[in-house]
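Quick one: the structure is below, questions incoming.
What you see is the complex with one protein chain gone and the rest in place.
A and B label the chains in the order they appear, each numbered from 1.
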Amino acid sequence: MMRPNLILHVVAKFIIPLIILFALYVQFHGDFGPGGGFQAGVIFSAAFILYALVFGLDTAEKIIPPHWLRILAALGVVIYAGVGMESLLLGGNYLDYTLLGSNQIAGQHLGILLVELGVGITVAAAMLILFFAFAGRGRD
Amino acid sequence: MDFFIGHYNYWIVIVLMMVGLYTVISRGNLIKKIIGLNIFQVSVFFLYISLGTVKGGAAPIITEGVKVYSNPLPHVLILTAIVVGVATTALALALVVRIKESYGSIEEDEIHNLDHSL
Partner (left out) sequence: MIDIVINITLLAFLAITSVAIVRMTNLFAIVMLFGIFSLLSAGLFVVMDAPDVAFTEAAVGAGISTVLMLATLALVKRRQKPYYDEAPRTHRTWLPLVVVAITGSALIYGTWDIPGFGAPGAPAQTHVARYYIENAMPDTGVPNIVTAVLASYRGFDTLGEVTVIFTAAVAVLLLIGGKRPKPPVKTKDKGKHDEA
């Protein structure tokens, strides 16, 4: 599909793990520095979009099959809503994380971490779904 | 001079807003209309963030020895609005792709003519 370009391939292979590592840092360090699920999700999807642009759409779809993406996009929302349900079952209010841990700080911290994880998964999967939908439409 | 510096941000926000609005009204190309809407959207982001800025304030991350922070609330609202904005923009672009596929054009006038010639 695409003309192989050695420089692009080497640079992409070098840079994609770094982008994914950075996305994970932004995701899990979002409590302490700038960052969070929204940014991490977008950066994470950017890594795979770069992969798809350099190595072709078909290769990228072999790594992350589209039906996985659909499951992941729904999974993020389910994690988010599930944390809310969990606090409801523990006797608190919906999305009140205080009861998730042994004390308020621990509970809130765990809740925020889980919710941000849900946001990150949904955003990353949704951005990839959007990209694959647009890029795949041009393919005959 | 103080009045100028104090209101310059809002004036530029209004200029951007009007440029976006003008693009949406006056241009017939659907992609350009979407870009006009996006410019409008960014101008609203700037309005919110400008309102939340505090003179001499730091970014709203608690640090030792910092007393004044910017308002975190507009940051939260705009942060989510940006990501939702790209999702809705993608939806609009998908509609444009479908319009192109069934009308063969993304110019408003040509689509209008095709609708009338049916």
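The rule we apply is simple: contacts are C-beta pairs under 8 Å (C-beta built on N, C-alpha and C of every residue); 3 or more make two chains touch, one makes a residue touch a chain.
Bear in mind that the values here come from a model prediction, so they are computed numbers and not experimental data.
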item	value
Interface residues of subunit A (partner: the chain not displayed)	26, 30-39, 42-43, 45-46, 49, 53, 70, 73-74, 76-77, 80-81, 84, 94-95, 97, 104-106, 108-109, 111-112, 115-116, 118-119, 122-123, 125-127, 129-131, 133-138, 140
In subunit B, positions touching the absent partner	2-3, 5-12, 14-23, 25-29, 31-32, 35-36, 38-39, 42, 45-46, 49-63, 68-76, 78-80, 82-91, 93-98, 100-107, 109-110, 113-114
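Simple rule for what comes next: only the chains that are shown with their structure count from here on.
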item	value
Where subunit A and subunit B are represented by their mean Cα positions, the distance between them in whole Å	24
Subunit A - residues contacting subunit B, complex	32-34, 36, 38, 41-42, 123, 126-127, 130, 133-134, 137
Subunit A-facing residues of subunit B, complex	59, 61, 79-80, 82-83, 86-87, 90, 93-94, 97
